[in-house]
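All protein chains of the complex are present and in place, except for one that has been dropped.
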């Protein structure tokens, strides 16, 4: 898969493509990463599903979706109109779900790559459970690797002390790249009702608050593996994305910022180009991992 | 140790006591928690040591300090003037440092309790290394437990997937309480100089951005152990502290907020009292862990 | 749907705690259909980041106006907005109300900002009918004169009886409904959930149509985040529908009310 530019959108913050198509020219994105898909349609969590926090937000959407078949019927025709590569974020309640969803999607040319969600904090089974134990993590990647020739991009959980071990494991299991980071497990409680602000009790923290955490994880992972890293976490301005690239990310994803300003991915693309010119670089590769540390 | 009220200050954000004494009546605090102390004087990291981020800050002070002897000479006489219990935050480069620093301090009546820092992200040896592996974590607590009758309060690292295991281990090893959370490992890079913004490269994220993460950790820990939890992380307003109590903390600590408004601990104490009256409660205990989840 | 950097033309207190914010929005204004809303980025919201959704009170070639009440951080921060300020909006969003059935008597039922949300509809409808506005007190009943000037008969109700019938909006609506050919009624409702449900129940029990405008917390406003979902009935049971994209207008029979 060739990304036109180093900027994609973060799964779950951009729907399946059509939602923002009136506001953003999808052909200008480096890639479109769609909301998480599992084999069968999934209903997700009850409401409230999101909550705004100081400077960011919590979400516990719970991966509702049309399932692989529904995705192919409802969204592939739309997505196939664009030249932009489509990264499908996949997840499963059990290991074999990951294999099944790949089998169901692999025939679609429109599906350019798989982002393997091993880190969703908002589903009881699957998700994060797979992302915080290196052995389980590796076994899922091996399973998926055996099913497809398309690029596979495991998405790592942030709440581990040793992100490097996961990055290394991903590389060893044949992953083509890794994505860092998913949301940070978090919680908010209403002090009048004593109820959690989210129906799911817990959620994932995203937005500007997590950026310094994500930069550290990307830096550590870049030292531990040689495959490309898609960095994300609180990218709201071009400078944020550039910081990820310098820390060691080869590409970046804009997430929560889409809700605030849908043109953020395009502003980031332009901002990176401006920065490269200013600094006299000819390609993004010139700045990847150039941090003096 | 009896805290007069459920509000203390977070180690490292309030110096050793004298620094804020002109602005805050130390006798009104539930306890004074001082900056980390190890057996010998320690120089700490180079500058820059802190950096402001969106909504919060990074620090990599590196635990400079006068050492146990220096602390006793320089600060114990001052602290002994107050009725407020003093919690000494202790750390070590190696396991036995923890034992040595306790041996050196234990004779001082002014030292009411030890907060065992097993989670400082900013020192090469010690700190976080002890806080992310349950076995090592437990061994340090046992060591300290064997040396003192005073209350010991291990301080947990946030960057683990299973905080409950650490809370349980602390309880099993005879800890009297636990403190959650220390700063979150993080990083910021200057995109013009390509240098990390901190001389130590990495630092710990603190302030409002981490509150939802801390609330989740406190909630999980409260389900895993029966000893009291001192909750901290981004407490800037009374409502923040109340949220920690409802999540399961028995007491709270105000950290970064001291830099912004030194009266925060006092405002929090008053705000909690107001809330208890409003809701018709007679003691803080009435709301601890009352979250409906 | 457009994203537009608008300029504030006017911002003043209207009635009670309600304010009117008028924006020069040549892109969004002309596209507005009755019942649609916009997502407004509150300037200087500081440590909060999400946009806030607002129904469109007035719209024209030159721009839009919203009528709002300060209820929390976002709307309170809006107090500081000055004429000349730039305000970024995304809109018009959501599906408007369907064309009114000219064979029926149009009935508007609203409370709070709902009155404003129905104004464009009332304006553009050929056939004028009757409007039931509910509120706590006289001060909360907005736009009575404006709706009358459009040719609508307005029946206010207030909890404290300071204006019109004392009681909930149903206190005025039910006796009126009793005297009507119910199959000939078409309701357009915008207000708090209890009002929506009460009207929806009546529509179902009495066999008329009621278009309800739902209010849910939103994050994106365009259908991407799946925050604003409600349960919509299906043959087999129910499915999630997005208020922002599949709504905010639903017919009473579509909605599966919870608790």
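By written order: A, B and C. Residues from 1 in each chain.
We take it that contacts are C-beta pairs under 8 Å (C-beta built on N, C-alpha and C of every residue); 3 or more make two chains touch, one makes a residue touch a chain.
Computed from a predicted model, the values in this text were never measured in an experiment.
**Q** Could you tell me which displayed chains border the chain that was left out of the figure?
**A** Hidden chain contacts in the full assembly come out as B, C.
**Q** Looking at B:44, B:67 or B:289, which residue reaches the missing chain?
**A** B:44
**Q** For the full complex, which residue in B:185, B:208 or B:248 touches the chain that was left out?
**A** Per the contact definition at the top, the residue touching the missing chain is B:208.
**Q** Please pick, from C:46, C:83, C:175 or C:207, the residue that touches the omitted chain in the full complex.
**A** C:46
**Q** Where does chain C touch the missing chain, residue by residue?
**A** Residues 44, 46-47 of chain C touch the chain that is not shown.
**Q** For review purposes, identify every residue of chain B that touches the missing chain, sorted by number.
**A** 12-15, 19-20, 22-23, 35, 43-44, 47-50, 52, 54-57, 59, 61, 64, 207-208, 256, 258-263
Everything below uses one rule, namely that only the chains that are shown with their structure count from here on.
**Q** Enumerate, in label order, the chains that touch chain A and chain C alike.
**A** none
**Q** Which two chains does the highest number of contacting C-beta pairs join?
**A** A-B
**Q** Name the most central chain, where centre means the mean of Cα atoms.
**A** Closest to the centre of all protein C-alpha atoms: chain A.
**Q** In terms of CA centroid distance, which chain is the most far removed from chain C?
**A** B
**Q** Using the average of all C-alpha atoms in each chain as its centre, how far is it in Å between chain A and chain C?
**A** 36
**Q** How big is the gap, in whole Å, between where the Cα atoms of chain A centre and where those of chain B centre?
**A** Whole-Å distance between the two chain centres: 33.
**Q** Scan chain B for residues touching two or more other chains and write them down.
**A** Only 55, 208 qualify.
**Q** At which residue positions does chain C touch at least two other chains?
**A** Where chain C meets two or more other chains at a single residue, that happens at 47.
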